[in-house]
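Everything below concerns the one structure shown next.
Heads up, one of the protein chains got dropped from this complex, but the rest are sitting where they should.
The block that comes next holds subunit A.
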Amino acid sequence: MVYSEECAIIFRVKGILEFSCQLDNPNGSQSQSIISKSFQGLRSKVSSKSIVFTVCNSPILIWPNTGFRSSMESLTEASSCGDILQYIESDDGGSKKSIKKKDKKRSGPTVVNMKLLFEVTDPAGNEAPSLIQMSTQQHFVKMPLHLDCVVSVTTDESLTFVCTELVETLRKQLADMEEVVLRYRKGSSFLVPQPFHFRLPEPAGLTTVIYPAGVPDSQLQAIREDLHRKFELPSDRPYLRRANAFHFPDAAYKDGYLRNPHVHLNPPNIEDAKLYLVQGVYSYHHYMQDRVDDDGWGCAYRSLQTICSWFQQQGYVETAVPTHTQIQQALVDVGDKEPRFVGSRQWIGSIEVQAVLNQLLGVTSKILFVSQGSELATKGRELANHFQTEGTPIMIGGGVLAHTILGVAWSENTGQIRFLILDPHYTGGEDLQTITDKGWCGWKGPEFWDQNAYYNLCLPQRPKTI
């Protein structure tokens, strides 16, 4: 394993702190200062000697506020972060190593997960306990604050620096949470503040934003506009919706679908060609998934699902990826199909895909028609433009098959072109190795298309919104 200076490590500490306070009169003028005082108390707690970081999957414990005490003799103030990695057991033991070798550059930064704990022993005093009673009527407010802080460093950074930074970041997060709590409070109704991490373009980098729980993205437009201005982000595409939250490299996707299998491929070797690829994240949908046997008829449905998953994960919609039945129902609802279409095994084409995207997601699409498969080789510029501006996956139907185009490798000079294809006809399990080795996700040449058949391409357009 080669360590380089650019090898970044992300330290992530998560923990729960209970916020509680007692308000005589929730609508009174004093309540704000009482709430602030409670938050101040929590900030002091985080700076106190009794906080402890445990490093997950390792025996390491660190007391960051006591001149760096750790449970491991070999880790001292002078240790660098890289030193900590050897003590951490990776979750899946051996198998991770084999992928690591191949994908070192693609697997991204290493994440060190830590948990925030408090020591209740070793107290400052030894005064025996008392009962202190207040007998006035009060509103007793209680909610758990789920703290989640990240610090990105290089491997040679000292561990002491990281711990100090983490404590500072925790304090700042509490201050941000206080602001959100106060802003959304109505009397004695408090919304729980939740942290979200976003990977923004440099120089902002990995940034944390606090959103109030229960308030949908649609109502947080003004906040996002402010932040887009602050971080100088383009104002026509979402960066800060909850769905845009950074996916940590070590976290598995709970739904089990593969994400962006194409990143594991080597690009085709064409002289002078540039790559124009799908932007962001999509899920690979294909035959036989979700216990639906659509072998032989569902390919366009699966391509549509892949496209819907893209819009969901880029934050444009909050609805789940539609099932075959829901897709069919949508077509009935727009009058495109008879009611008996629902539950059938009828194929759909690009036009239907366009209609469903409009009906269920409010997304418009452009249709590109080629009268002969051989003509596709000449569409390099259009496709390149599409991936550059919209960056959405393309559904292509023709002959008797439907596929998804995820990108092109195109040379403006020579006109040579290759198509990055995601094939929905795959019937196996979510095995990345098989999918990439056997070309279920792979680069294909112009001969891939039926040279004589006509094709329709559905090019979904990004809504201009943040």
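Here, a contact is a pair of C-beta atoms (placed from the backbone, for glycine too) under 8 Å apart; a residue touches a chain by one contact, two chains touch by 3 or more; residues count from 1.
The definition used in the following text is that contacts and distances are computed from a predicted model.
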**Study point:** Hidden subunit of the complex - UniProt protein name among "MMS19 nucleotide excision repair protein", "Protoheme IX farnesyltransferase, mitochondrial", "EF-hand domain-containing protein" or "Protein odr-4 homolog"
**Key:** "Protein odr-4 homolog"
Revision key, fill the gap. Given A:N27, A:Q86, A:S189 or A:S218, the residue that touches the chain left out of view is A:S189
Check your understanding: Which is it among A:E119, A:E318, A:E412 or A:D437 that touches the chain not included here?
Key -> A:E119
Point to revise | Touch residues of subunit A, complete complex, unshown partner | key: 15-24, 30, 33-34, 52, 54, 59, 61, 71, 115-144, 188-192, 213-214
